[in-house]
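Every protein chain but one is kept in place in this view of the complex.
Presenting subunit A:
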Amino acid sequence: MNPLKGTYLSRRLSSFYLSVSARHSRCNSTSATPPADGHLPSVASSEILRTKREAGLRTPGIKWADEDSSAPTRIIVGGRETRKMNTYQAIRDAMSIALAKDESTVVFGEDVAFGGVFRCTMGLAEEFGKERVFNTPLTEQGIAGFGIGLALMGHTAIAEIQFADYILPAFDQIVNEAAKIRYRSGGGYNAGGLTIRTPTMSVGHGALYHSQSPEGFFMGASGLKVVIPRSPIQAKGLLLSSIRDPNPVIFMEPKILYRSAVEQVPIDDYELPLGEAEVLIPGSDLTLLTWGTPVYHCETALHLLQSPPPELQPVIPASLRSANIELIDLRSILPWDVKTVAESVSRTGRLVIVHEAGMTAGVGAEISAEIQKRCFLKLNAPVRRVTGWDLPVGLQYEKFNIPDAIRILDAVVETLAY
């Protein structure tokens, strides 16, 4: 299996692309040698990933489909199995379960039938037939509108927009139609059966139109939910929840994690809760809040803070190295879990928010405003945002545009020392 090298299919005149598979390998080979620039080292070695069966089965908040949700939580996980999966395999697994359990489910989008450009629908057309898993013409507004129509008829529609950068032609359908139809029809109709999956965030060389994080654009669209998973287990559980949620959901998949994040994923049908953040590392001195790819940059930054390499020691005050940082994965952008975040900041008195999208009117702006209202007297430092600059994502400049571990580390140090 080839690691993600950073492949992009520029839809127009592309000449380079992530090697997501033999098909997308730069040399069209099936070589297993990782590329020189490799995985994100922080993902490969992340302690956040659940790489053991036991850990996978004990994922917090997991709700097994075959267990009565009103029954007490079982501690015993015997009899359940996991399988090693990367994120695209876990997403495929979730869609396979949805297709198998609900005959009304269909999966569609551009290049979906042969497996999708990121391989998330691989083999589904063969397994469930072309009536249920099919290619669409190249029209994002059409894809969204078609999915809304299916959902209005009570069917389950799982639509793929090939890159989140290309979701904007569908903005009208999503914001004016999917999000508002329940309200507009007095509760008579809803597009709850619609889930729109789309790859998001940067990988290092996607340039302007294969790197964006447009979650913030949807944040004011009440009626809609927006979800961003960080790992295979999360992706499967959150996607199944999204598919079954009574509201339309935009499900954004960080594309660099399709291959690089690998976990022992429970093979059974399970869900993870929407609208709930997850505390990944508990702490008492500062709350570090993020979602998607930067979760791993944050983890790296915390390692650097705790034990800085010699070259960073002069700029990391020794007194701050033992600080206990609470790392939270927001997971749901809309609605976002204000309870967990406010509770955390009330304890820590400091908040640093990290996202790849630009700062101005980004998701961090909304969270900062609400947290400053709720936690004003508890704050020991201004809420700090570490974001992409307010710029398009220029190809050659990406490493100095999208936040990395050093920028997060710097903001954490400054906020601790404020």
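Here, a contact is a pair of C-beta atoms (placed from the backbone, for glycine too) under 8 Å apart; a residue touches a chain by one contact, two chains touch by 3 or more; residues count from 1.
Note that in this section contacts and distances are computed from a predicted model.
Trainee: With one chain of the assembly withheld, which option in "Topoisomerase II-associated protein PAT1", "DNA-directed RNA polymerase III subunit RPC3", "Transmembrane protein 237" or "2-oxoisovalerate dehydrogenase subunit alpha, mitochondrial" matches that chain's UniProt protein name?
Mentor: The correct option from "Topoisomerase II-associated protein PAT1", "DNA-directed RNA polymerase III subunit RPC3", "Transmembrane protein 237" or "2-oxoisovalerate dehydrogenase subunit alpha, mitochondrial" is "2-oxoisovalerate dehydrogenase subunit alpha, mitochondrial", the UniProt name of the unshown chain.
Trainee: One chain is left out of this view; which of A:F128, A:F146 or A:Y166 touches it in the full complex?
Mentor: A:Y166
Trainee: Just name the one of A:T139, A:S185 or A:S284 that touches the chain not displayed here.
Mentor: A:T139
Trainee: Sort through A:K339, A:K373 or A:K399 and give me the one touching the missing partner chain.
Mentor: Residue touching the chain left out of view: A:K399.
Trainee: Which parts of subunit A face the unshown chain closely enough to count as touching?
Mentor: The list for subunit A reads 7-20, 22-26, 28, 110-111, 113-115, 117, 135, 137-142, 165-166, 168-169, 205-210, 311-312, 314-315, 359-360, 389-392, 394-397, 399-401, 404, 406-407, 410.
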